[in-house]
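Note that one protein chain is taken out, while the other chains of the complex remain in position.
This part shows chain A:
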C-alpha cells in the first residue's frame, strides 16, 4: 500500500514517526505552514519557519525515503496579529520554490475582518502563482465558517477544483462537495474525525475529490491514522484500487495542479555526496 499524507506537520514530529510512517507505506506528504502552538511576533520567525519547510524538513524526510512538499501561507490565527501582517510581502518568494505545491493553510479561525483580508489576498496569490489553495476551516462555529469560506473562494475567481477545504465532518461535507472544491478530512485520535466515521462518509459521498490526512502536529495526534483508515476501508468492502485512489492518486491529482510535485527520488541521482549518509545523528 502506498500512502500520500496530504496534510501533516512534520516539523513537530520525531524521526521515530518518520520511521513508522515509512514502514506503514507513507511515501510522500505535504506539510502546510501553520501556527506552532506558541504565537510568533515577527516576520523573521515566519521566514525561518518557511526556510525549514523548504530546507531542513525535506532533507530530514529524505533520510527515510519520504518525499516532502510544503504549502506556504500566513495562517488565519496569526493573521490577526498586526506584527505578522507583513508576512504577506515575503510570500511570493516562497511560492516560487520547487516543492511549494499550494498556498495554505489559509481561511478562518475566529472569522475576523483581518482573517478575511489575509484569506482573500492569499487566494489572489494562488491565482497569480498558478497554485492550488488549502483552506483550513475553523473549529468553532464550523458550519457557518465553512459556508463563508466557500463564499470567499467563489468571490476570488479561483477555480473550485484548485481548492481543498479541510477538517470537514458529517455536518460540513455536503456544502463543500456541492461547491466543486475538494473535501479534506483530518483523522484525529479523539476530535475532528475518526477512521470509522471517515469510512461511513466515503460510503455516502464516494471517493472522488476527497483528501484524507492525519494533520498530525504538536497536539495529540497520530501520523499512522491514514494507514488505519485505509485498513478499515478494506475491512469494510472497499477495494485496493479505492484505497489507492483516496490515499495516493487523489492527493497527487490535487497537488499535481501546481505542476511542481516531484515523486521520483532525486537524492540518489545527486552523486556520491549522499551515499552512505542514512540517518544523521547530529554529531556536529
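Keep this in mind: contacts are C-beta pairs under 8 Å (C-beta built on N, C-alpha and C of every residue); 3 or more make two chains touch, one makes a residue touch a chain; residues count from 1.
Quick note on the criterion: contacts and distances are computed from a predicted model.
**Student:** Can you pick, from "Sugar phosphate isomerase", "Branched-chain amino acid ABC transporter permease", "AIM24 family protein" or "FtsW/RodA/SpoVE family cell cycle protein", the UniProt protein name of the chain not displayed?
**Tutor:** UniProt protein name of the non-displayed chain: "Sugar phosphate isomerase".
**Student:** From the list A:58, A:132, A:195 or A:223, pick the residue that touches the absent chain.
**Tutor:** In the complete complex, the chain left out is touched by residue A:58.
**Student:** What does the interface between chain A and the hidden chain look like in terms of residue numbers?
**Tutor:** 47, 51, 54-56, 58-59, 90, 93-94, 96-99, 259-260, 266, 269-277, 280-284
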